[in-house]
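Everything below concerns the one structure shown next.
Left out: one protein chain. Kept in place: all the others.
Up next, chain A:
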Amino acid sequence: MAEEKEREELAAAEFHKKIKEAFEVFDHESNNTVDVREIGTIIRSLGCCPSEGELHDLIAEVEEEEPTGYIRFEKFLPVMTQVLLERKYRPIPEDVLLRAFEVLDSAKHGFLTKEELIKYMTEEGEPFSQEEMEEMLSAAIDPESNSIHYKDYITMMAIDEN
């Protein structure tokens, strides 16, 4: 339908501006390229929540034939626009996140010990690096009980997300 198409075009135009802005924040040399290592940050800050695996696939799509370590805007824009139009890699709602913690909390304590958290985050799923683990611990762990009360933690994080 013509109306639908027009709406999509408008949406795409708006997405173009957003994508360009986010890209430029990392375009240090102002030559429409960013370091491939920053692409994950750009994609995620545009509202998407891909897994590491999904991210690697995306990067493969926007990389050069011979990977240079840099991603060009011309290749990134159409791919990213499509991602946004299709609403791929949607963020995770609070309740789903809560259930994930509850799965790990098999004893149903309402919290995970520091050791448990470390074990799961560094051995399961798409494991954290040591840096990522330390950073998460610094904010999540209640130093007195040495555990993470995940419900409170999620609520606290959600305030930021606004």
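In this section, contacts are C-beta pairs under 8 Å (C-beta built on N, C-alpha and C of every residue); 3 or more make two chains touch, one makes a residue touch a chain; residues count from 1.
Operating definition for what follows: contacts and distances are computed from a predicted model.
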| item | value |
| --- | --- |
| Among "Exosome complex component RRP40", "GINS complex subunit 2", "3-methyl-2-oxobutanoate dehydrogenase (2-methylpropanoyl-transferring)" or "Serine/threonine-protein phosphatase with EF-hands", UniProt-listed name of the chain not shown | "Serine/threonine-protein phosphatase with EF-hands" |
| Among A:Glu3, A:Glu29, A:Glu66 or A:Glu86, residue touching the chain not depicted | A:Glu29 |
| Among A:Glu21, A:Asp35 or A:Glu115, the residue in touch with the chain that has been omitted | A:Glu21 |
| Residues from chain A at the interface with the omitted partner, ascending | 14, 17-18, 21-22, 24-33, 40-45, 48-52, 91-92, 96-97, 99-101, 103-104, 106, 120-121, 124-128, 132, 135-136, 138-139, 157, 160-162 |
